[in-house]
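Coming up: chain A.
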Amino acid sequence: MIQIRGLRKWFGSLPVLRGVDLDIADGEVVALIGRSGCGKTTLLRCINFLEEYDGGDIRLDGEALWYRDDAARGRRRVSEAEARRMRQTMGIVFQQYNLFPHMTVLENVVLGPRFSQHVPAAEAEALGRRLLTRVGLDAKISAYPAQLSGGQQQRVAIARALAMRPKILLFDEVTSALDPELVGEVEDVIRALLSDRIMMVLVTHALGFAREIAHRIAYLAEGTIVELGTPAEILDRPKDPTLKEFLRRMR
Partner candidate 1 sequence: MTFARWIAIYGPTYVTGLGWTAMTALGAALGAIGWGCVLLLLRLSGPGPARAVDAYVQLFRNTPVLLPIYLLYFGLPLVGLPWPAVICGGLALVLQNGAYVAEILRGGLKAIDRVQFDAARSIGLSPWNTFRKVLLPQVLVYSIPSLGNQVVLLVKDTSLLSAITVTELTMQAKLLTEQTGAAYEAFVVVALLYLLLVSATEITFRAAHRAVRWH
Partner candidate 2 sequence: MGGVPPGSFALLLHGAAVSLLLAAVAIAGGTVFAIALATLAFSRLAVVRAVYGLYVYVVRGTPLLVLALLVFYALPALDLRTGPYIAGTLVLVLYVGALFAEVFRGGVLAIPRPQWESARSLGLPPFAKFRKVIAPLVTRYTLPPYVNVCVMTVKASSVLSIISVWELTLAAREIIERTFAVFTILGMAAALYFVMCFGLDRLGRRLERHLLRRGFVGERA
């Protein structure tokens, strides 16, 4: 499980996260919603340490991630090598896919296992083929990203994240850059992952999808979690006035 306690971050003098607390149980799916600039994407990037943060801590199965505190030297970030080891327990899928354009679909998926986890080539390739079959792209194994639609690229990105055999998957608005008719195929792939009972955190604007897939929804505003509950609690019986306003505008 993941435990986030008192997470704080500033961009210069501007606070973007003002003390976020969130627990995610094994197999749980949590959706983060809120208007743009509320800090939900920053929170996701902090979990994967793509952003450094200024206070608070994140634990995965009891192990403190990214920073060490000791009496003598105070708070300091873990070494680059340790951060790499920790990152391999997580997968992240970006809004803009971020595939490597000079590699084929299979090479994209296999890169992490091969060079970060030192999985033997044949084994990594078998894993890659299996995952690409799973996201329905076994026919595109030797295509380059530029030859794929946005939806297909995003499915490759999901396979790439899964190839690290992560304990937790992070999704950063993975359908917002897609044409409407391509959203469904990506949502189908994410839906199919539910049977893996893997932890997932989704930043999303698609409230219908969040309601369907998430066990809990967290509403963020001005850098904190203002309301947290089941989809029915958050979407149907909101208490916070700004959340009510947010939902009214989203309809």
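A word on the picks: all candidates are chains of the complex that A comes from, given by their letters.
Keep this in mind: a contact is a pair of C-beta atoms (placed from the backbone, for glycine too) under 8 Å apart; a residue touches a chain by one contact, two chains touch by 3 or more; residues count from 1.
The structure displayed is predicted, hence computed values, not measured ones.
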item	value
Touching candidate - 1 or 2 - for chain A as found in this complex	1
Residues of chain A defined as touching candidate 1 within the complex	48, 50, 80-81, 84-85, 87-88, 90-92, 94, 96, 98-103, 111-112, 115-117, 144-146, 160-161, 163-164
